[in-house]
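With one protein chain withheld, the remaining protein chains of the complex are depicted in position.
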C-alpha cells in the first residue's frame, strides 16, 4: 500500500512516499509511524481518500485507498 | 450671509451659492427655501460650519458661519 | 486645536475620474516594503448597470462639498484607527462621470494580522456612505438623470 508524506512529515521521514505491505488498518499505520520515525500523534493527520480521519478511528485500509500523512496546515 | 447649495439642491435652485441679507436663523432659511424654490424639508439637509444640524433646531446664524444646503448623500 | 489642524497633512481622497486597476496595483506595490503587514483588505465600489423604470444606468456623476467632506473623512480616519488595530488605511473616491463597470470607491486597509481588517473595511465604507457629503446622479442612456440617495 502506497503512503504519501507531506510538509514536515516528509521532512521527518525524509521521503515523499513509500510502499508498505504490512499495514492493514489505521492503528497499525500509526504504530509504524511512531516506531519508525519517532512521530507523536499530535504531529500528524491522516487523510484517507482526501478526507482527514479521526486518529482514534478503527478503520481498515484497502490497497485502493489513497493514504497521506500530513503535518499541520499553514495556508494563507 | 453666503449660502452654498450642493447636489440636487444646486440643480433646483439653479445656483451654487447666493448672498441673503435677511436670514438670521435656521427657521427663516427653511422658510426661504420652501417659498422660493418649492423645496420640501425632506429634500434637504443644512450644514453649519461643516456639521449637519437638526432641521427642527432653533439656531441663530451669524455672518461668519459657513452655511450649506445639501441633498441626500450618495457616496460609494 | 486650530494649530494642530493647520499643520496636519490632509490625505487626498477625491480623484477626478475613475479609479484604475493600475492605480490599485501601485498602492499594493507601495505596501510591499512594509514588512510588519500580514493582511490587506480592499473594498471597491463599481458602477452597476441598474435598471430604473425601464431605463439603464450608464454612468454615475459625483460631486462633493469638499471642505466638509475632508473634515468628515479625517474624523472617520481617526476613529477607525482608535477602534481597530491597523497599520494603515487609504480611502479614495471619484468625482465626475464614472461609467458602468468602472470603480468609484476604494477603501484599503492593512494590519499585522487579519482578524479586524474585514470589519474595519465595512465600518469605513458605511461611514463614508452615510456621513460624507458626496452627491451622485444616475445618468441614463438618453442622458436624462436621477439623483441617487444612500439610505
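General remarks:
Lettered A, B and C in written order, each chain numbered from 1.
We take it that a contact is a pair of C-beta atoms (placed from the backbone, for glycine too) under 8 Å apart; a residue touches a chain by one contact, two chains touch by 3 or more.
Note that the structure is a prediction, hence the values are computed from the model and not measured.
Remark: the absent chain touches shown chains A, C in the intact complex.
Touch with the chain omitted from the figure is made, among C:13, C:103 or C:139, by C:103. Note that of C:31, C:61, C:97 or C:145, the residue touching the chain absent from this view is C:31. Take subunit A: the residues that touch the chain left off the picture are 4, 6-8, 11, 47, 50, 66, 68, 70-76. Those residues of subunit C that touch the chain absent from the view are 21-22, 24-26, 28-29, 31-49, 100-103, 112, 114, 117-119, 121-122, 125.
One rule holds in what follows: only the chains that are shown with their structure count from here on.
In terms of their C-alpha centroids, the spacing between subunit B and subunit C amounts to 26 Å.
Within subunit C, no positions touching two or more other chains are listed. Touching two or more other chains at once is no residue of subunit A.
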